[in-house]
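Missing here is one protein chain; the remaining ones are kept as they sit in the complex.
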Amino acid sequence: MLSFIAQRLVKAVIILLAITVMNFLLIHSAPGDPALVMAGEAGEADPTFIADLRERFGLDQPLYVQLWRYVSNVAQLNLGYSYRQEEPVLTLIAERLPATLILSLSAFVISLGLGVLAGVVAAARQGRWSDSLISAVALLFYATPLFWLALMAVLLFSVKLGWLPAFGYLTVGSDLTGLARAFDIFKHLILPATTLGLFVMAVYVRMTRASMLEVSRLDFVKTARAKGLRPGLILRRHVLRNALLPVVTLAGLQAGQLVGGAVLIETVFAWPGIGRLMFEALQARDYNLLLGVFVMSAAMVLLFNLITDLLYRVVDPRIRLTS
Amino acid sequence: MQQSQTTAAEMAATPVLSISDLRITLPEGADRPYAVDRVSFDLFPGRILCVVGESGSGKSMSANAMMGLLPEGVRAASGRITLGETDLLKLPEEAMYQVRGRRIGMIFQEPMSALNPLMRVSAQIEEVFEAHGLLGPAARRARALELLTEVGLPDPERAARSYPFQLSGGQRQRVVIAMALALEPEVLIADEPTTALDVTTQAQILELIQTLQRDRDMAVMFITHDFGVVAEIADHVAVMQLGRVVEEGDAESVLTRPQHPYTQKLIAAIPTLSARGDTAQARAPLMTVEALCKTYTLGGGLFRKVKRVEAVKDISVTIGRGETLGIVGESGSGKSSLGRCLVRLQDPESGRILLEGEDMAALEGKALRAARRRVQMIFQDPYASLNPRIRVGRAIADGPIAYGTDPRQALERAAELLEIVGLGAGAANRFPHEFSGGQRQRIGIARALALEPELIVADEAVSALDVSIQAQVLDLLAELKQSLGLTLVFITHDLRVAAQICDRVMVMQKGRCVEIGTGAEIFETPKDPYTRSLIEAIPGRAYEAGRA
Partner (left out) sequence: MKDFAKSFARNRGAVLGIVILVLVLGLTLAAPLLFPRSPWSIVQRPFLPPLSVPGFPLGTDTLGRDLASGLAHGAYVSLMVGLISTVVSLAIGVPLGAAAGYFGGWVDDGLMRITEFFQVIPAFAFAVVLVAIFQPSITSIVIAIALVSWPPVARLLRGEVMSLRTREFIEAAELSGQSGLTIIWRQILPNTLSPVIVLASMMVATAILTESALSFMGLGDPNVMSWGYMIGAGRTVIRQAWWISFFPGLAILLTVLAFNLIGEGLNDVLNPRLSKRRS
């Protein structure tokens, strides 16, 4: 188990390094002076900043020296400086990371929980109206632009009904502490997390349903029926557990979608996470910050992947016992 | 009408379960309206009824009806299935839970997939008690262990803790049997329980089923397509064809004095173990295999250990022109790997394959292509061996075209070949899915012949076919071999088939050749203990001796 985790961590580090190299190449293949690209629109005005950049990245040096400097900087967690926000990129990200983690983890739980539940119900009632309804709703969410869904949720639940706060992480100007503060955050979290969760959920519904139907035709299910087991028990113990394996794999693959979705959701709901930070970086043409956020979101995807891989090993004895 | 054939003593005994006038309808659009049509038979305590038939005869469907486990869209339209006093067909689903597992147990064909891969063996047995609300958790566990001991698993305690993937096919089948017998049912249904197993394992499982059945005075319905198995274990036999029971009676009379033409045809189609005669002939060598080795490496990588499997170990053999060499062995013996090395679908690791002096094992590229033309292959699975999207004529012509024959000529020749294998030239314009398994195998033969090879390797070429079709394809092969002067390497797990068609036989075990000799030497005076155990394990040998 430990060696498995170690192996995965080594792989994750390699991937992050590769992404860093790719970022470097992107900056250099972008139209224009790399220093200007990195500084962004705001920095262009300030010659000392540009000079500082040239100096730090050795932009007059050969490319491989520059690459080495860039990568070794990132390896030391030095993601550069955001001129616009006048803070190191890492500091900015660290400030925003908790909000994003809360959001994406809640959305992950909501999507997986609801998705599997709905998929199981649909499969168990295959061909009946509840199956059709669930499948139709899943298809609809699957086709909805996430940011639009979020806007419509704001329109309905905040503007029209006034049930939930529409923007931010905490009520502005409030000075809450302890439980009251947690509850305030929770109230702000409901809309963004649910919207993101529902959007990602659609995939799990479809996968769970298909996988349940696939498994229920396998021989061992017939064995279970021949033993005199009741349908409910067969469904839970035999079909569901086996059907969940591909769903867990999918959850790993979907992590990227979750993180990407978080960017859009945070933008709409002004949720102060790294997604919102990305949007701010875009608007300010602050590429250094943009790339920093990008590397960090890739790291988050790798983390989700690791979690699902571990989950898979827990569920499937064949993987656990043979490696 | 069948009642008259059972003896008076049995008429006196009361059946535990009897099926009468059972009719099972197939969904609309199926090839016939009834899967099972007015079928009747009785199961008596302490007796084994073998239901024999080819695929699609409705034998499994009857078993599923008894369990109330018919597939969707299929239902029992009329008739009765009486277990004791109750008609199972009228029983509400709720009451059927009490019957399944408790009064009727069932075992299946595929031991590899009959167990839940994610649950420990013990838990899967304990579940039977749980389903019927019997015993406490500790007692269930103890009973499961007892059952595993009873079905003869070598290390029951370890087996109980294992997951299915850690057990072999035979061991898994024992676990399935343990589950089916957990609640001591009055009736056991066994649906082709040994078909997927090797012959020696099959013999053990058959013996186990017989012992358990005698000890418990259980009624057994044993579904099989293999008359050898029937001869080995049956007390009664019911022969089914296209949903009907065409003949029924005690085993002795059905096997020795079959009345219905279909039964007669089936029994006549069984290959016999008696070896063919022409062995003394001296032949010029066509292919000489020298010290051939093939090792597979599995896995491997930065953090994993490489697993090595020696599939073929130091095999040397000479194949004479015009000869049929049989290669027999159980699964994992390396017989298929050897065959695939001979045609260079796999690259041997070391050793030589001399095709009239030229080492095929060392050839690459163009030279290999040229040599390969002389050695072709017939494959096992008639459904996987033809590209579903290519017309049959074109599939046959593809080879010659690749070697530069004019496409029109090649297609004409393909049509001729289809005539030769008995399908008619019209078949050329049709797609594979329009043909049955046996017909597809004929197409496969035509394709192999298209390149006018000297040597053909047939890898389990008749294993997937029903016995009557199997006989026809074997006849065709023998005939073609004669008329075209072919040399055949015939790979099979079925010793009877090997005996019928081969001049010489090589027996393989774990990659090695344990014995090689003429058919008579191998089947009549086997020297190696492994060969002997293989031959002894063949079901129905006593019956065959009586028949000869």
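Miscellaneous remarks
Each chain carries a letter (A and B) given by its place in the written order, and its residues are counted from 1.
The rule is simple: a contact is a pair of C-beta atoms (placed from the backbone, for glycine too) under 8 Å apart; a residue touches a chain by one contact, two chains touch by 3 or more.
Predicted model only: the values in this text are computed from it and were never measured.
Listed residues A:49, A:68 or A:142: the one in touch with the omitted chain is A:142.
In the complete complex, the residue from A:30, A:77 or A:109 that touches the missing chain is A:30.
Contact with the chain that does not appear here is found for just one residue of B:386, B:497 or B:522, B:386. Although one chain is not shown, part of chain A still touches it, namely residues 15, 18-19, 23, 26-27, 30-31, 37, 127, 139-140, 142-148, 151-152, 154-155, 159, 213, 217, 253, 255-257, 259-261, 263-264, 267-268, 278-279, 282-283, 285, 287, 290-291, 293-294, 297-298, 300-302, 305. Interface with the hidden chain, as seen from chain B, comprises residues 343, 345, 369, 372-373, 376-377, 379-381, 384-390, 395, 398-399, 402-403, 444, 447, 450-451.
As a convention for this text, only the chains that are shown with their structure count from here on.
Chain centres here are Cα means. That of chain A falls 50 Å from that of chain B. On the side of chain A, the complex with chain B involves touching residues 3, 7, 218-220, 222-230, 233, 237-238, 241-242, 315-318, 321, 323.
Here chain B touches chain A in the complex through residues 67, 69, 97-102, 105-106, 108, 110, 113-119, 127-128, 131-132, 163, 165-166, 176, 179-180, 302-304, going by the rule given at the top.
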